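Excluded from the complex is one protein chain; the other protein chains are retained at their positions.
By written order: A and B. Residues from 1 in each chain.
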Amino acid sequence: MDALPYTTTVRPDTGLTSPKLGIWLFLASEVMLFGSLFSAYVLLRSGAPVWPDQSATLSVPLATLNTVILISSSVTMVLAWAGAASGRLSRYRLFMGLTLLGGALFLVVKWIEYSDKFSHGLYPSTNNFLALYFTMTGLHAIHVIAGMVVNAYLIGPGARMWTKDHLRFTNRVEIAGIYWHFVDVVWIFLFPVLYLL
Amino acid sequence: MNGSPSSGAAHAVQIRGYLAVFAALLVLTVVTVAVASLDLSESATVAVAVTIATFKAALVAMFFMHLKGEKPLVFWSLGLTGVLFAALFAFLLWTEGDRLVGTRFLDAFGNAPKTAPSEGVH
Partner (left out) sequence: MFLRHLFSTDHKVIGLLYGFTSLFFLLVGFALVVIMRWQLAYPGRTAWIAPEMYNGLGALHGTIMVFLGVVPLAVGAFGNYLVPLQIGAPDMSFPRINLASYWFYAAGGVIMLASFFAPGGAPMSGWTSYPPLADFAPSGQTFWLLGMLCLIFSSLLGALNFITTIVQLRAPGLTWFRLPFFVWAQFITAFLLLLAFPALQAAAVLQGMDRLAGTSFFLPSGLVVSGERVEVAGDGSVLLWQHLFWFLGHPEVYVLVLPAMGIIAEVITTNIRKPLWGYRLMVYSLFVLGFLSFIVWAHHMFLTGMGTTISAFFQATTMIISIPSVVILSALILALYGGSIRFNTPMLFALAFMPMFGLGGLTGLPLGLAATDIPLHDTNYVVGHFHYLVAPGTIFALFAGIYHWFPKITGRHMNETLGKIHFAGSLVAMNLIFFPMLLQGLAGVNRRLWDGGAAYQFAEPVLFMNTMMSHAAFLLGAFQIFFVVNLFMSITRGRAATTNPWEATTMEWATPTPPLAHGNFEEAPRAYRSPYEYSVPGMSADFVPQHVADHMATESRSHGA
């Protein structure tokens, strides 16, 4: 199938490639999705007679570590793109690999957190704060996994496009990066709202 | 234009830019945690935390997501999204605020909670 117009070249009057517009539109819907959950948080908390001390219930150190991990993986992701853009395959592979590692570490820390809660008898059903915590970070974690699947494809079988259509491949890395950074942005808000306030 | 493959020196500048943003993000993370431990009033903590988070998000969006220098169509779409999110958020909050007199914190039978509403939750 021939590539449709404006897949890798920009359309003059909009200045965009179709994938670039597409990913931003998708992220707009994701903003509304997580936005709805943040709105739910605010509604439930402001309407609740009692609310647990969040920073006492959860582990701020672990979450801070996770914040650093995710921010670092965002940097490595954009450096991976920069490597691809400048044609350096080994550099691309290194940074994409580090990004994947960052995602995996994030999930490991989350797993540790969740297990710790469960072992203390703290479940989503315990109170609304924990319900929101598990639901919001759980949904976020699902998005992390989805991003890792895409990144794994791009470092693996997808990388075959490096030689066949390098520009298109680089753009794909950029698009995947934009999604990955968004996942980081969501965590940037989740961290203070769920752990610190 | 931002986001396009660049060569040599321009490339090095770009990398340095990313690393600078990285450093800023780490610093702001530390600041967020520090401020939270300062035991300010509820509204002050919320205001500071959300402001810092917004600024961090803006850094990620502008520089990592190449939003800086992006085309108007993208900004308009995101702007519309922001407005609608704000509307949803605001109206949900308003519902909680604008209730019939005396109906806050009541359970399904209209009974007041046994424990008094905790201080600081408004």
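Note that a contact is a pair of C-beta atoms (placed from the backbone, for glycine too) under 8 Å apart; a residue touches a chain by one contact, two chains touch by 3 or more.
Remember, it's a predicted structure, so these values are computed and weren't measured experimentally.
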Report task. Indicate each shown chain that the hidden chain touches within the full complex. Result -> A, B
Report summary line: For chain B, residues touching the missing partner are 73, 80-81, 84, 87-88, 91-92, 94-95, 97-100, 103, 107-109, 111, 113
Query raised in the report: On chain A, what residues meet the omitted chain?
Result: 1, 4-6, 11, 14, 16, 18, 21-22, 25-26, 28-30, 32-37, 39-40, 43-44, 47-50, 123-128, 131-132, 134-135, 139
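Convention: only the chains that are shown with their structure count from here on.
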Report task. Could you tell me the distance, in whole angstrom, between the mean C-alpha positions of chain A and chain B? Result -> 15
Query raised in the report: Residues of chain A touching chain B in their complex?
Result: 14-16, 20-21, 24-25, 28, 31-32, 35-36, 38-40, 42-43, 45-51, 55, 60, 64, 67-68, 71-72, 74-75, 77-79, 82, 85-87, 167, 170, 174, 177-178, 181-182, 184-185, 188-189, 191-193, 196-197
**Report entry** In the complex with chain A, residue positions of chain B that touch it
**Finding:** 3-7, 11, 14-15, 18-19, 21-22, 25-26, 29, 32-33, 36, 42, 45-46, 49-50, 52-53, 56-57, 60-61, 63-66, 71, 73-74, 77-78, 80-82, 84-85, 88-89, 92-93, 95-97, 104-105, 113, 115-118, 121-122
